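The other protein chains are all here in position, but one chain of the complex has been omitted.
The chains carry the letters A, B and C, assigned in the order they are written, with residues numbered from 1 in each.
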Amino acid sequence: MNWQFILESVYADVKPVLGEGRVADYIPALATADPGAFGMSAVMLNGDCFSVGASDTRFSIQSISKVFSLALALRNAGDTLWDDVGHEPSGTTFNSIVQLERENGRPRNPFINAGALVVTDSIISQYGRDRALQEILAFIDKAAGSAGVSVNKTVAASEETWGDRNRSLAYFMKSFGTLKNLPTDVLNTYFHQCAIEMTTASMAHAGLFLANDGIDPISGSRFATHEQVNRINALMLTCGHYDMSGDFACRVGLPGKSGVGGGILAVAPGKGVIAVWSPALNQAGNSHAGTLALEFFSDRADLNLF
Amino acid sequence: MNWQFILESVYADVKPVLGEGRVADYIPALATADPGAFGMSAVMLNGDCFSVGASDTRFSIQSISKVFSLALALRNAGDTLWDDVGHEPSGTTFNSIVQLERENGRPRNPFINAGALVVTDSIISQYGRDRALQEILAFIDKAAGSAGVSVNKTVAASEETWGDRNRSLAYFMKSFGTLKNLPTDVLNTYFHQCAIEMTTASMAHAGLFLANDGIDPISGSRFATHEQVNRINALMLTCGHYDMSGDFACRVGLPGKSGVGGGILAVAPGKGVIAVWSPALNQAGNSHAGTLALEFFSDRADLNLF
Amino acid sequence: MNWQFILESVYADVKPVLGEGRVADYIPALATADPGAFGMSAVMLNGDCFSVGASDTRFSIQSISKVFSLALALRNAGDTLWDDVGHEPSGTTFNSIVQLERENGRPRNPFINAGALVVTDSIISQYGRDRALQEILAFIDKAAGSAGVSVNKTVAASEETWGDRNRSLAYFMKSFGTLKNLPTDVLNTYFHQCAIEMTTASMAHAGLFLANDGIDPISGSRFATHEQVNRINALMLTCGHYDMSGDFACRVGLPGKSGVGGGILAVAPGKGVIAVWSPALNQAGNSHAGTLALEFFSDRADLNLF
Partner (left out) sequence: MNWQFILESVYADVKPVLGEGRVADYIPALATADPGAFGMSAVMLNGDCFSVGASDTRFSIQSISKVFSLALALRNAGDTLWDDVGHEPSGTTFNSIVQLERENGRPRNPFINAGALVVTDSIISQYGRDRALQEILAFIDKAAGSAGVSVNKTVAASEETWGDRNRSLAYFMKSFGTLKNLPTDVLNTYFHQCAIEMTTASMAHAGLFLANDGIDPISGSRFATHEQVNRINALMLTCGHYDMSGDFACRVGLPGKSGVGGGILAVAPGKGVIAVWSPALNQAGNSHAGTLALEFFSDRADLNLF
């Protein structure tokens, strides 16, 4: 069925719930987002791009950045990355430190905060602290077809101001030797990486290599190997939505990664990518309308993997 | 590519590792299995069945029974089943009780032991304690095309003798009201259900409805709804291999469920089902050669979902 | 100062709070206790006994029985008892199973439920399942000067009916080999031991050997060695009030053991013993008025060890 038609039907059907839930307020810079905003884009492997709503509005991608930093770190470090971070669901909340103490400072997977810090640490080991952020940005921007991805400095500053829990995770892992660089450098890069802004249109394009075995079908550039893509998608499916990953897998049936900014990136391997944004979150911290929209889209476009 | 040809190439390639690992010894009745045994069967949606090795040898399906009891319980109880058991990865070992205490006696998912006891409890609520086992057997036998599925009474007795950890889980949940029936009845049915024996050939057939939206394409019988199949497969992918579910998802990329008897059932939605058996286990308690064989098969038959 | 005078002043001062809090309702047989009831007795080493209130009313001693079963088990097993149970505070609630899983089925101390089951198990190993309860009763009765201690069969039956959490603890430890006897036998003895009834007057006498290096100064009988008494008192001080042991130590400054029946036994080494009973409990499950009365008594009789 025509994806534009599906997008429009989905948009119509989620309109009644827009604004339900709560905008993230753990940092003031996110708390001002419009809870009723909604944008959604879908890109097919042939490059056709479809959108509805505020698909050209930039939003804070937050934890969705972890997908791209993971791809970049894997490209450089290869499987040695898994020495310092696992690839199993954690069964705990995104910022839990309990699992770290039980398992000697090695985070369960790259999508909980502790694991994402390990990934960023690996990127700093490769490029140095001064270039790391710029390389992450360049990676995403190239994947998005040079869409002009940028960092929102107000959000980055707010992350820094309210970043004590992440600092705690970083120093905890440093005490076990999991982090190789200075926690302050890792955190600085991480806070900025979380503050990257994109539109759903550019995000959908940026994720396209994950639906196409590592190659962006539009530019022809390779961003990851076949095996790396398999692993990244498997991790998104098992761990991409924190403590509701199982629920997302059951309802949407696609690898997906959410961010507290209200964005979700979903990958339909061999078919395309969908990006959605709506800032009001459900209790687990995932976009309420965004999750529902993906459930509808996956069902109507027959994308559910299961 | 021809699945029989792939099976044979896989069999040749795993032969060198047959016997590596340890046969389950938590109950004496399993400890006598031949660590070097190996059987594998694959069934396509059109009913074509292919096999290599000891595909007609009966083995103890153990935790793989949880997939079928879940399907049976869902058919009867519908979504009310999720009131008493979650659908999220647990992040802990299969017999952990820690998560239960933290979350008021509600197990994380139906594939950890505690969750499977809840599923069995639901079946007893439907059929009574005297018929529950027989209904589970009948369900599996029908799904397998009347293959003559049976319970190994020696294994069941051994489960009972060494079942104190499961008793502890059952009484713990009873104290929270999660179980509705007598723990002794739930445990008795559960111990027997774990002692069911099948061949890889019959198991592959039995799982076929999971690859075909709930309908066995050979008999035409419906065993589950489309939505239930989506959920069961999603659960197998996220939780089917205990603390190595993420690893299995990364390497094989298919919904799968393992048992300590050395069996693994893997589902390729829309394509077919593969069952493998080899009793020597890796550290996480999953068949060592079986996992490797599925990794090879998934890769060569291009079944990886990601 | 004269202890009778102090008892009367304490009684007068706690009267306004009698009935505040909640009577234990985890078993129906306890839920009918009068929340405003109060009895208190103090015995000096010279045998002088003082009382106020309902000091001749029998109440369910519940967990206070753990002190006497520990003394009996130590007399028989000596320090080998500590192979299966520790002597450290647990930092968790009385019926927590989390600590057991973390520490391979060995409970932290003899006063949490799991630890008390180990103690009872040791007594069964010594006397057999048929005599164990009778020996515990005989030990307490002799310590109390043949006061006619008895088991309330209604309470014992209620413990049994609502004993699933304790069953879970017992089977959990059995799976680790911590318990040597059948969990059903250990539980049966334990449920009856918790249902023992005494008056505050007889309980104060029964505890006197703990204030006198192991010898009841009235009868001259030895119930424990000097070293055993030191250890039992140290355990009461550090672990006798579950998650409020530190608070009791700060406020009362004496080794003490509480029970959910509303009783508390407090030992003033070298001076005497105080027993109090008032069924309304505070949030931590300790007698509200009883704790306050002991705080007043300890202060006014200058008994605080610190």
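Keep in mind that, in the parts below, a residue touches a chain if its C-beta (ideal position, glycine included) is under 8 Å from a C-beta of that chain, and two chains touch if they have at least 3 such contacts.
Since we're looking at a predicted model, the values are computed, not measured.
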{"item": "Touch partners, limited to displayed chains, of the chain removed from view", "value": "A, C"}
{"item": "Option touching the unshown chain, where C:Asn188, C:Ser245, C:Ser258 or C:Asn282 are the choices", "value": "C:Ser245"}
{"item": "Among A:Ser41, A:Ser69, A:Ser96 or A:Asn286, residue touching the chain not depicted", "value": "A:Ser96"}
{"item": "Listed residues A:Arg167, A:His226 or A:Arg300, member touching the removed chain", "value": "A:Arg167"}
{"item": "Hidden partner chain, touching residue among C:Ala73, C:Leu133 or C:Leu237", "value": "C:Leu237"}
{"item": "Contact set of chain C toward the excluded chain (per top definition)", "value": "86-92, 99, 108-109, 229-235, 237-239, 243-247, 249-250, 253, 255, 269, 304-306"}
{"item": "Missing-chain contacts mapped onto chain A", "value": "96-98, 101-102, 164-165, 167-172, 174-175, 183"}
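Note that in this section only the chains that are shown with their structure count from here on.
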{"item": "Contact graph of the chains (line, ring, star, complete, other)", "value": "line"}
{"item": "Chain ID, smallest distance between chain and overall C-alpha centroids", "value": "B"}
{"item": "Between chain A and chain C, centroid-to-centroid distance (C-alpha), Å", "value": "55"}
{"item": "Whole-Å separation of chain centres (CA-atom averages), chain A against chain B", "value": "32"}
{"item": "Distance between chain centroids, defined by C-alpha means - chain B, chain C (Å)", "value": "47"}
{"item": "Multi-partner residues of chain C (at least 2 other chains)", "value": "none"}
